[in-house]
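Here the complex is missing a single protein chain, while all its other protein chains stay put.
Order of writing sets the labels: A and B. Residues in every chain begin at 1.
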Amino acid sequence: MEITQLSHYQQAILLLAALIVLTSFLMLGQSRLLRLVFIFAVQGILLAVTTALAADVLDSPHLYISALLTLSLKGIFIPIMLQRLVISMGLHRDMETLKNPARVMMGGTGLVVFSYYVCLPIVKLSPLITLNTIAISMAVVLLGMLLMITRRQAVAHVVGFMSIENGLFFAAVVSTYGMPMVVELGIAFDVLVAAVLFGVFFFHIRSSIDSLDVDQLNRLNEVEK
Amino acid sequence: MSLFFAYLSVVAALASGFLALATDKRSELDRLVRLLSQPWPKLQVRAEGIFSAAHYAEFHRNSLFILLGISGVSAVLAGGTALLSGVVTTDTLPFGLPWLNWHIRFDALSGFFYLLIGLSLIAVSLFGPGYVREFEHGKHSLAVLGLFTGFFVAGMELVLLADDAFFFVIAWELMSLSSYFLVAFQHEHASNRRAAFLYLLMAVVGAIAIILAYGVLASFSGGLTFDHFRSLKLTPVWSSVAFTLALIGFGMKAGLVPFHAWLPEAHPAAPSHVSALMSGVMLKIAVYGFIRFTFDLLDEVFWQWGLLALLLGTASAVLGILYAMQQQNLKRLLAYSSVENIGIIFIALGLALIFFSGGQPRLGTLGIVAALMHCLNHSLFKSLLFLGAGAILHNTHEQSMENMGGLIHRMPRLSGIFLIGCISISGLPPFNGFVSEWLIFQTALQTGNVDSGVIRSLIPTASAVLALTSALAAGCFVNVYGVAFLGLPRSRHVASCHEVSHRGMLAGPAMLAVLCVLFGIFPAPVIESLNVVTGQLVGNTLPQVSAMGWLWVSPVAQEVASYSPFLVLVGILLTVWLCYQLFYRQSGRLEARRADPWDCGFGGLNARMQYSCTGFAMPFRRIFQPVFDVEETIEEQKSGPDGFHTQRLRYQLRVSDRSWAFVYQPVARSVLNLSKWASRIQTGNIRTYIAYSFFTLIILLWGIS
Partner (left out) sequence: MAWLLALLQTLLFIASAPLLAGWLKKVKCRLQNRRSPSIIQPYRDLRKLWRKEPIVAHSASWIFKATPYIVLSTTVLTASIVPLIAVNLPTAKIADVVVLIGFFALGRFFLALAGMDIGTAFGGMGSSREMTVSSLAEPAMLMAVFTLAMSASTTNLSEAMKYVLNTGLVLRPSFVFAMLGLMLVAVAETGRIPVDNPTTHLELTMIHEAMILEYSGRHLGLIEWASQIKLMIYGVLIVNIFFPWGIAQSFSLESLGIGAMSLLLKLIGLTVLLGLSEVVLAKMRVFRVQEYLSFAYLLTLLGMLSHIILEVQH
């Protein structure tokens, strides 16, 4: 089945999936923390819309609740919290430019191709074309990790971590009609707690090592050099 | 018929080589001719005229190049008849090993490359007499130059004729060795000697890889002729080994990255007409070897090979042009640009391999056709540009573009010819470089037909790199033309130079320029004739190419893509004419007034304020910085309080090839280490050496028993 044979709702899911990858790439190349958080919020909102659409297409109403949860948590609450953190710690004027943006971006596209390659056997199981988005969710996960690898700023790490979670959630939605409600609520709660805990940790890290640069944590190494 | 011309061409080339030996033998020849022509007094008078000291040099020089020209013309005839008739002729020559005579086979593929040699050779033989004149009074004898030029050409032609591995390798070595002597011709400069040695070294290593590749085939087939190889069925592993060896061997000669290091050193070192042959033709012979080996001799191809070729080709294309852009020496720049073009050819070949292995023989054929077209086109415009660079060198004694400028006012004809070469090599419509690049894009666009999604995503990326390459090539040749020919002269030599006086030195490049335009505007007949080549080689043709008439090219199908360069040209000329009529004639023939250029009101513009070619390339250097090894030093001499006033500024820039640091130096170091380790057996102690002999003897005796 080609894309031309799908309904517009299904096409919209594919489109949104592609946009979610785009937001992952934008996060990868973003040097300002506030903008990074903003893009993360956009990704959350896109994810929520996708979930709502999926609820409609797959005819599983409990996904509406997930969509609402996603929107409120990842689209609004966590970004606002992160934004406040960044401002209160005075990090919003910091620039962290990548040393070699072209190489990172190339690595990113390589990851997309790789996740496509890895997911191919799963995709071939079913004629459902929306299953193709599995590769996209995988790519979002991998890109989130890449974000954490390339950044030194702890806040960026949190955003990367959350975006990994976004990818996992997206995979669950498109492939298995979403996780059972209990699990989903649990994860949502976990994420919320994690976000709050991270906030607390930031202050602790900063008060003990005067910076949120995770490379500074290297000093905790006990091996004599 | 075609074989006769092919032989004639080889013989003429060899004859030219041997005739060159007579350079300093005027008096002997004179005596000989007198003796021979005694019975005919009239003839004797003429012979005296020729063999007089005043005329001998010119006569000898001209006859050398006339023989080369005959060789070129008969090569064109041979290639033409082979392509038109589509007949495969075979022969055996009574040379070589007792049990293996030299096998000759002349098919359409060889014919096509013969054509390519012939066209460049004719241009070179027109250009040569004027160019080598300055060598006559130099330190080096023309005899060496002429001898090895003849051998070099004959070697290339024999490679195309060879139909067994043994003969192929002999011809290959003849080509390599004679070109080594040509590179080393002006050996008084240490840099030239180094370049020649590097060239020899890499040629030898490449030849070893080729011999091993043939060795793999020979060990399984039990024979050395290509017919044995063709009927051979290899296991995938062994055939991959053979392919890899062939890719390394032929790639080394062709100048694929990372085996390209010799190319930018050797090409500027050789005399210009030889560099035209080396860059325009010899690299294509390596491509020929690769095509012959892969598509003809190996029975099956795999997509992994295609991917490898595609990756190497892409890397060569983009790195070649990026390095080309950073050169100031015109010939060195052209050499790097050859690396780029070879990369483009290998991109097309890689695509062909991928399509063939994916069961899409028609698209694979398109890839081969695109590669062959680019071979032809590149040989034309690259020979043109090298000859043009030679003409500039001849007249201004300048190789560095930083000292040129404003040549368009001093050499109007040459600059027109050179402009055509620059447009063609930049891949701009409606000239020939564009046609082949367009064909490659069309091949790449058919990726929708490949099964594997990963390859399907890699091919467009590779072709985007190809687009980047051709855009960079345009930038590079704007730089060349703009700095060398336009603007104001940057040195005294250049300011006082004139158009080349020897007519042939213009006629040679002019002929190539005409061909560039002609093949650009009427590509369909050329592509049609390539159908014979692909029909013989892979048993497939492109039936659709001129489905819309011979003015059109539609490689896949009419509705997929079509291009009519002739109509494009007509359109451009028509609109230019209309604009001219409308705006020039209608405005009352208002002539342009000459005035000083804008100088911000300060006045005193001079030639040193122009953008130099280093300056032009600076944005590229900065954007693609990871590719280069850039060393920049600025020395400032300051005076006044707190060093406020800068008195002098000295800026030094060195851009070098990363492949040295990444590939060559590690290899060189490990070879050195290995040889140091091996040299331990050389103790210097006589008793140890006796012991070596003793143990060798014992082992041998043991082996015999």
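As a convention for this text, a residue touches a chain if its C-beta (ideal position, glycine included) is under 8 Å from a C-beta of that chain, and two chains touch if they have at least 3 such contacts.
This is a predicted model, so every value here is computed, not measured.
In the full assembly, the chain not pictured is in contact with A, B, by the touch criterion defined above. The chain not shown here is touched by just one of B:572, B:630 or B:649, and that residue is B:572. Contact with the chain that does not appear here is found for just one residue of B:31, B:55, B:622 or B:654, B:622.
Only one residue from B:483, B:500 or B:542 touches the chain missing from this view: B:483. Between the chain not shown and the residues B:40, B:550, B:580 or B:694, the one that touches is B:580.
Note on the undisplayed chain: of the listed residues B:134, B:299, B:599 or B:636, the one touching it is B:599.
Listed here are the chain B residues that touch the chain not shown: 405-406, 408-409, 419, 423, 426-429, 434, 438, 441-442, 444-445, 447-448, 453, 456-457, 460-461, 463-465, 467-468, 470-472, 474-475, 478-479, 481-483, 486-488, 548, 552, 558-564, 567-568, 571-572, 575-576, 579-580, 583-584, 587, 590, 592-600, 605, 607, 609-611, 615-620, 622-623. What chain A contributes to its contact with the hidden chain is residues 1-4, 8, 11-12, 14-15, 17-19, 21-22, 25, 29, 101-102, 105, 109, 112-113, 116, 120, 123-124, 127, 129, 132-133, 135-136.
Quick note on the criterion: only the chains that are shown with their structure count from here on.
Chain centres here are Cα means. That of chain A falls 51 Å from that of chain B. Taken together, the chain B residues at the contact with chain A in this complex read 453-454, 457-458, 626.
Residues of chain A touching chain B in their complex: 100, 102-103, 113, 116-117, 120.
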